[in-house]
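With one protein chain removed, the remaining protein chains of the complex are shown where they sit.
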């Protein structure tokens, strides 16, 4: 079950255990990703060299693979890290940034998901649709769809042992037999580059302390949305929202979750 | 003509159309560049793999090539993206970051300009001088010259079908037959890394909605300068200026342009 108590329990586990989250992610968001993980209480590391990708994954508690600025050598390192993560049975979270925008992204995302199962996939509705429907995007990395439009695609992916977290005004968490909706968040959040990627990294931090991928994904999206709501109060625009978001993650209290959490299971 | 009405018209076109701006740019500024484009209302994407550079440029409305942390493989991707952009007749904006600091930068910038014409080149005075005068820099990527010192060099480049935007306390926009001066801005802006690169990206966003490269460049520099002036009011230093700059871009109103615009055509 996902309620304020279980969300808060995971936050406390992250803060106490400081799980090491190994990120092979894109250049645009590395700094924000590291700061979001540090603010929540986790310990981030970025390492993409083939010489160390497996070794780093081997000391981590979760692995993030994000294809936002992908290239052949990094894909190879992602595979090495994923193999080490699977051997160590730590969770793998994949962010198919821009799937649908180019064939290279769609195919890379699909082959990573194929190689990494079981895992959690966190993306926006256009990206999740592209993975299943071979649908081409015209807007690069921003979503053209509402999360509800990706429900069937997410269910199809979930049939292959993947938990799918579709972000949007209402986030959907789709497992093989479960469907959760998280209605926290704020409309200004998509105007900050990398908040989606930060959500992926936080999902990995929650997965490091919670054995249920569905719960980990839901808890991460709830904490993202709640910190975003708190940040939006008093923000003058996207940059002050970003600063306030990180500060809110750091200062998050049980009562913030208790008073704001909007999760329901279908 | 460039006046408050035409500047604002372009801002509204960007906000309504959300043009996709494909950036092959440097590691230092990717995050700020993406946030500046999002705040203005455009849709940024970064993609530098040779496998997808042309395809991404093919769905974009403008292309940015920035050599701030260049390398051979990225130059090759810049060429592929540029060829796709030319085929699709979308505008290309080149930022010759650090031209003059090393031969590699000067030569790469010149060969990209050669391959990409027509295009807009946006740089500081030392960079524009280096392209034409084969002048060596001693200060890396920061300018040692006032924009006026680069007027002749900019005119020489403009003779080859390039519109040149020289940033400085007074920005110069130099076309084959036109010269505009934009006097908006604030002296603290050069203390924020990547604001010049953000100006290049905003130039691409304006070029995506305005068929006149001279106007697009002038409108972008005016909006940069006006947002910078608004941000500087109340900023305690460069980092709070950066936050306030992005917030100001997001909140920009027609009246801000009307009351602050300082553009004149020679």
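Every chain is named by a letter (A and B) in the order it is written, and numbering of its residues begins at 1.
In this text, a contact is a pair of C-beta atoms (placed from the backbone, for glycine too) under 8 Å apart; a residue touches a chain by one contact, two chains touch by 3 or more.
Model, not experiment: these values are computed from the prediction.
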Residue touching the undisplayed chain, where the options are A:47, A:136 or A:183: A:47
Which candidate, A:39, A:67 or A:164, sits in contact with the chain we can't see? A:39
For the chain left out of this view, which of A:67, A:109, A:246 or A:261 touches it? A:246
Against the hidden chain, chain B presents residues 26-29, 31-32, 68-72, 98, 101-105, 137-142, 191-194, 235-240, 242-243
Since one chain has been left out of the picture, which residues of chain A touch it in the full complex? 18, 20, 22, 27, 30-31, 34-35, 38-39, 43-49, 51-52, 55-56, 59-60, 242-251
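Methods note: only the chains that are shown with their structure count from here on.
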Intercentroid distance (Cα basis), chain B paired with chain A, Å: 32
